[in-house]
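Only one protein chain is missing from this complex, and each of the others stays in its spot.
Now for chain A:
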Amino acid sequence: MEEVDVEPTVTNIPEIRHGKHMGFAWGPGDILVYETHFKPSGYTLSGPGGSFIHKVRKDEDINSPILRKLFNESHHIFVGLQTINDDLPSKSKRPQFISISRNYRSVIRACMEELQQVAVSTRDTEKGTQYGNQVSILLAIELIWNLCEVLFIDAAPAGSLLLHLLDWVRLHKADVDEKAKDVLQSDSPAEHHNYWDVVVSYVLQGRLEEARQMLVKQATLQPASRNMYKLMDSLLSKMPFYNPGGTQTLTEFDVKWRNWHEEVDRYLKDNTFASNRHLELICKILVGDEDTLLEQKELLSTWYHFLVTRLLYSHPTVKPTDLHYYAQSCLTMFLDSRSVQEPLDSILLAAFEFDIYLVIKDCSIVLNNWWFVAHLTDLLDHCKLLQSHNLNFGSNMREFLLLEYASGLFTHHSLWQCAVDYFDHCPELGRACLELQIERVPLDTERKALKVLRICEERQMSEQVRSICKIMAMRALRNNRLGSALSWSIRAKDAAFATLISERFLQDYCAKGTFSDLDLIDNLGPAMLLSDRLTFLGKYREFHKLYGEKRFKEAAKLLLSLMTAKIAPQSFWMTLLTDALPLLEQKEVIFSADQTYELMYCLEELTSSLDTAASGGERPMQEEDVEQTKVELLRLSLARNLAMAIIKEGTVET
């Protein structure tokens, strides 16, 4: 068992009194906790136990309405990513992956901005802090994602690597622009107290054009030092930046840069800027002096800014593989004895070391929700950056994370629909998980059941289809909605249930003497063939209709066929024969001789089976009498009909 990396957090359950024992049960995404009566020895606490069950959930984010947009939008992007053609080699798909990564990041940013607005405008301080926390988490997430994009997905070589890192830092240090705006909007920018901070920040970020523009304002104020400013301006303008699309090779760039660096160093050694401490400071930065950079801790504010700036001014052609040396040393230099290494710092360090697994592992521990790691891992997997080594429970890391994330989503009353797509794209265990989860979605309305059914049918999960249809059909049956119940069993092609429903109909008929729900039975159509009982029901109703329309011959034929073709259940034969009585008693001969023989045969079959049944059990005398009378009546009518039929058939029409 792995040792725990962090101390587990303690959550107090309100309403369970101190000292009481708690019982618990795990749920899919939460724990149910309740108070028990258990009294360990020595305790004398007594009194009525609490009557509440508490639901403890780890993941708060899933219920935040603003973060829900994150889940939905990223779901959309995820599905789009899965459908990218696999035939092309990864190299040519890289721009696509980068744009997808940017999509994810822009979604994160949009959420962050919205949360920020709400955090600022809310009056509830607790909610305000909560929003604020969420904003900082999202900021960190976006920072990490951006770095991963630069290092892993974009995988820029030496030269462009630094440029990308510069962009990364600039994107995450927005306060410079705010300060600059303040300064520029003041009456005399060059005398603003933040002026030099802005200039130095620009230089630290490698934004030399803007630094030069700011310096011009100072230069006009100090005509005496005009030469110094001109010199500085030329130094800044001459700094070479690597152009990836250009014809210059990296070595050529390196040579040029070294020349420039030596020039700056010369000026520094000559004390050219000694009289102006600000320009001297800038010159020292340009030369890449570590101590000077460290002194600018406040402006840099983070060790990774320090790292990038240091690389910019001392090793602009840094190779990706060398990055981690510098990263580690910068981190150590930047953090003095007072500050402690935060989880974010270790994650970024792991990224600089190109240890993807460590990044993902640390993120999983720190964040309370699998969203980030699941999506990032999925994207990296598509870029073929994760070797598919199997974890010891049979699936690779990507699938494991996606399954965890999707299972978490499934516990949400509304987001379960998104989760289905995630399961779809987990080839090994996804289907099995989906089968288990989809059955547990509560079905309050028919519309929801229809949607769940559609999901199951599209994936050929016939077991689940049957079970869901059965649930809905039972519910309908309980509420006496026989038509609904039948339509559910037709959908599931559930012959057994259809038989059950037909039995209900027939029982109703026997009880009331008429059919209920004629609109259904009359219009069964091809569904009639689903079950024998249902076919019988349809045909029996047809018999009644024919009788009502006085088409006796056809009715008679149908009735007979119901018995001889064994479509009718034996239990119903008595009723059928009784139905035949009025036909037998008609003036006109309806049943032919042959048909009458068959009817007699059926009657005999019925009575003999009834006899065997009766001999075993005890039946009240009255019932037996009624039965006997019926049978006798039938025998009489049959005999009379036979006589008339024989005569009729034997007569020759003249």
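In this text, contacts are C-beta pairs under 8 Å (C-beta built on N, C-alpha and C of every residue); 3 or more make two chains touch, one makes a residue touch a chain; residues count from 1.
Basically, contacts and distances are computed from a predicted model.
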| item | value |
| --- | --- |
| Protein name, per the UniProt record, of whichever chain is missing from view ("Enoyl reductase (ER) domain-containing protein", "COMM domain-containing protein 1", "Isobutyryl-CoA dehydrogenase, mitochondrial" or "Nucleoporin 43") | "Nucleoporin 43" |
| Which residue of A:Cys418, A:Ala492, A:Leu506 or A:Cys602 touches the chain not shown here | A:Cys418 |
| Given A:Pro65, A:Gly245 or A:Gly650, the one touching the chain that is not displayed | A:Pro65 |
| Contact partner of the left-out chain, one of A:Gly525, A:Gly548 or A:Gly650 | A:Gly525 |
| Full-complex contact with the absent chain, from A:Lys55, A:Lys181 or A:Lys448 | A:Lys448 |
| Hidden partner interface residues of chain A, rising order | 65-66, 68-69, 72-73, 75-76, 79-80, 413-414, 417-418, 444-448, 450-451, 454, 458, 478-484, 486-487, 490, 516-517, 519-520, 523-527 |
